[in-house]
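Worksheet: the structure to be examined is printed underneath.
Every protein chain but one is kept in place in this view of the complex.
Labels run A and B following the written order; every chain starts at residue 1.
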Amino acid sequence: MPVTGAAPAHRAVFMVTDFGPCGPYIGQMHAALARTVPGLPVVDLVNDMPRFSPRPAAYLLSALAAAEPEPAVFLAVVDPGVGTARRRPVVVRTTCHAFVGPDNGLFNVLARHHPGAERAIIDWCPPYLSNSFHGRDLFAPVAARIAASLPVETTPLPWRDEELADWPADWPAVVYADGYGNLMTGLRAVGVAPSARIRAGGREIARARTFGEVPAGDAFWYGNSSGLVEIAVNGGSAAILLGLGAGDEVTVLGG
Amino acid sequence: MPVTGAAPAHRAVFMVTDFGPCGPYIGQMHAALARTVPGLPVVDLVNDMPRFSPRPAAYLLSALAAAEPEPAVFLAVVDPGVGTARRRPVVVRTTCHAFVGPDNGLFNVLARHHPGAERAIIDWCPPYLSNSFHGRDLFAPVAARIAASLPVETTPLPWRDEELADWPADWPAVVYADGYGNLMTGLRAVGVAPSARIRAGGREIARARTFGEVPAGDAFWYGNSSGLVEIAVNGGSAAILLGLGAGDEVTVLGG
Partner (left out) sequence: MPVTGAAPAHRAVFMVTDFGPCGPYIGQMHAALARTVPGLPVVDLVNDMPRFSPRPAAYLLSALAAAEPEPAVFLAVVDPGVGTARRRPVVVRTTCHAFVGPDNGLFNVLARHHPGAERAIIDWCPPYLSNSFHGRDLFAPVAARIAASLPVETTPLPWRDEELADWPADWPAVVYADGYGNLMTGLRAVGVAPSARIRAGGREIARARTFGEVPAGDAFWYGNSSGLVEIAVNGGSAAILLGLGAGDEVTVLGG
């Protein structure tokens, strides 16, 4: 008598949006995911990406994805173009992960970091598509279907060099200010010499390994837990001290 | 040999509260739900309903429920009367959904939109009932039991006409301001002519299909993804521009 195989486990879906902590939109996307694939594991990875700002979000998204070792589907919606010249809905696949969202630059940094990444336009059509909430009506069901290995009709859309020309693999700028006022940058720490200093907000900032290595109130940089260069202040807020936020550029001074 | 039937799938429970994004209360309700029915799917649909304001919440709740196509149990707690003349705990059933919460008007709009909706007082008593947190001690276990098709003792409580007299099916007022400053109203878009204008905050606002159809900084209205008339500003906040929030009335000017 044949052994019945266990049902294939689904990948997790990781929510990455700029919707903020309030409102019904995140909940409605969760409902759409559960409706498409009951029991699908879903994690709210980060829902306060820099609002309407695909560029910093693209750098943070690539870092967060690199920090997740198990194959997952990232449902990424940071889209300033609601109802205007909306970008095409795409799915991007690296060797490990899949990403679903609007083709507005949000996945360009992934393309830089994963030269083999494949992009495809989503041709699959949901039964109902509202005018203003593609996150719920299109991207969520597609992400759920991919996580559950259900078919999704797509058309390959190779990256063109000129699309990526303006998206360096590392971007010397703040991409996220966390609740502590720590400033994540678009620089991967592995590529910055420990002796390097970073000019930001009118100061030159040296690296420290931990908060305890610098005097209270002083700024320093370090490689954060997602592999990015992050600027912090011991006992304070780098965002306030330096007056910087997502999108503001910094300068790396060779060590 | 008889085939063992699969365990019946539970309905999802959708949380709808005014607790805000912080504090232990939402978590304690999740814990109560999981304790009552392990593995129950729960979605935080919206936890920042207008605080202590059952009237706007009632309109948003009915719209959000109408936008969910699969049978679910809405655990709805927006209750200004903590410890005062508390309203009776009720369960309301439409053909599709069930709703559990205080009988303080929160379900009156559902009754208007679903003439066959049945209301019943919850007689079921939890083993422990605190004085101040019926959401955790009473409403959550009842919602979980209904979602899992477990018995809950109730007594029918038909709607009286005079209860609903003051609750029009559509309410020309703001019922929710989202994080972008968009203003949802208690008007169902299907009943408002596209040529209609809305007077709000001293302005007359015309409909547009998308943000891109109006100049930056201008207000417009459209039918939102939950079927409500919503007022927005291209590249700005309607809440700030118009100085309006939940409960503030608007006027529909025939198109």
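Methods note: a contact is a pair of C-beta atoms (placed from the backbone, for glycine too) under 8 Å apart; a residue touches a chain by one contact, two chains touch by 3 or more.
All of these numbers come straight from a predicted model, not from anything done at the bench.
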| item | value |
| --- | --- |
| Per the touch definition above, residue among B:E68, B:D103 or B:D137 touching the missing chain | B:D137 |
| Chain not shown: contacting residue from A:G116, A:P151 or A:G212 | A:G212 |
| Residue numbers in subunit A that touch the chain omitted from display | 9, 12, 14-15, 20-21, 41, 43-48, 60, 64, 67-70, 72, 178-179, 209-213, 222-226 |
| Missing-chain contacts mapped onto subunit B | 19-28, 30-31, 34-35, 38-39, 82-85, 130-133, 136-137 |
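Here is the rule we use: only the chains that are shown with their structure count from here on.
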| item | value |
| --- | --- |
| Euclidean distance of C-alpha centroids - subunit A vs subunit B, Å | 31 |
